[in-house]
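Up next is chain A:
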Amino acid sequence: MFKKILALFLTLGLLTAPLAGCRQTASLSPDKELLQADFSQIQKEARGQTVAIYMWGGDESVNRYMDEWVAPRVEKELGIKLKRVPINDAREMINKLLTEKEAGKTKGSIDIMWINGENFKLAKDNDLLWGPFVDKLPNYNRYIDGEDYQIKYDFGEDTEGLEAPWGKAQFVFIYDSNKIASPPDTVEALKAWIKDNPGRFTYPAPPDFTGSAFIRQILAGVSSNYDRYLTASLDRESLETEITPLWDYLNQIKPYLWQKGITYPENIAKLNELYAQGEVYMTMSYNPNYADNMIKQGRFPATTRTFVLKNGSLANTHYLAIPFNAPHKAGAMAVIDYLLSFEAQLAKFDPANWGDGLAISLAKLSPEEKEKLKQIKPGKAALSPEELEKYKLPELSGAYVDIIEEGWFNHVAKN
Partner candidate 1 sequence: MVSRLFKLLIPVFLTGMVLLNIIPLLLLIFLSLGSSWMWPHLFPGPISLSSWKYVINPAAGSLPALKTSLQIALTATLINLILAMPAAKSLAHYHFKGRKACELILLLPALIPPWAVITGIHKTFIYLNLTDTMSGVILAHLLPTLPYMVRALTISFASIDYSLEEQAYLLGGNKSQTFFYITLPQLLPGIAAGSILSVLISLSEYLTTLIIGGGQVLTLTLVMFPFVNGGNPSIGAAYSLLFALMALITLFSLDTFINRYYSENKLY
Partner candidate 2 sequence: MASITIKNLYKYFPPSFALQIDELMIKEGEFFGIIGPSGCGKTTLLRLITGLTAPDRGEIWLNGREITKTPPEKRNIGLIFQEPRLFPHFTVEENVGFGLKMKKSRRRDIKAKIDEALEMVGLTGFNRRYPSALSGGQKQRVALARALVLEPKALLMDEPFSALDPELRVEMRFLIKKLQQEKKITIIFITHDREEAFTLFERMAVMQEGKILQTGTPLHIYNQPQNIKVANFLGINNILPGYIEGNYFYTQGFRILLGAANQNQTAKYLLLKPESLKIVNGEEDARPFLTGTIEEITFQTGFYHIKVKVQSQSLNIIQKYQPGKNFTPGAEVKILYHPEEIILL
């Protein structure tokens, strides 16, 4: 009997042990030497390493680009095994690193992580990033314009060389040319079109990523001085009052939305379904090639096309960073450098692979490289790089994103 009760208590102990985790902070010394080392030396050290890249895993083309294009080449050319770890939300990585930092775990598991915006800010503010390392990468120095505002600042936050730009996304509208002969080209024209076509437009409710971007996109169109919002200088209340024109705009279109604006699609997938079914005539995406991909998969009508607003089209850059406790920092640097190479960027740009915007600067390309780039034609539903470039606007400060999302609930959804 006593043996059994002992076993019982052992079991209890096991179950309660996790609750006892206590605080302990360790000082971390970043691998300083690696930052002094010669890049060929870094590459040599990287050979044979297995590099784990943690990235959102919900997009087929992104996953395929990594698994089928990048991984075999990195293995062949650099002798590095690339392991893609799919995650659901970049915040999960940040939380993991926060706990690891608190517990003093100096050897983590993430070598590279794909982040931007608020997650970068969180990581930076909590010293979760290793570096600055970007200027150690030959391809960064060769192809990236580090002084470009859209590269140096991530949602208004100075990157300080702690993350390397990997690609760009731009906000576009998607419509069915069969149903709309010429799409609206300004926010005002969009409002007029919505009023003329009741029930044929809607947008996903924040905090859906695309829905939230749509609201910022409208803000860029209705505000006279958009640059003011690139850095966070206003408190919540002043910002909410100052952007009254945004709330007015959204409230004015509300009665003409799908379901009379009583409900909104909960996420972009739902809106895309409505569009695919012909319920609504427009959808939207932060990926300029999205319409083209969907046509190829047979989900959107072949007459689907893309447009942007002349008031400006929001764009953001996404980055690659190395955590403080990355176990294979040399390998991480080598892989990031490879991802910034012209070939890797070109393949990523190719709509047949991923169709992501270039992080490298067009101005820094050699004539042959420019020629190769020209060979890649955007899909018939996508806009040309030049057209996209023409109306490009940077994202506003990351600090404002949450405020605007919550403001939408109070000023628009509740009405």
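A quick word on the picks: all candidates are chains of the complex that A comes from, given by their letters.
In this text, a contact is a pair of C-beta atoms (placed from the backbone, for glycine too) under 8 Å apart; a residue touches a chain by one contact, two chains touch by 3 or more; residues count from 1.
Quantities reported herein were computed from a predicted structural model and do not represent experimental measurements.
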Touch assignment for chain A within the complex, options 1 or 2: 1
In the complex, chain A residues that touch candidate 1: 1, 3-5, 7-12, 14-22, 24, 52, 54, 56-60, 63-64, 67-68, 71, 85-88, 92, 95-96, 99-100, 102-105, 108-110, 208, 267-269, 273, 276-277, 297-299
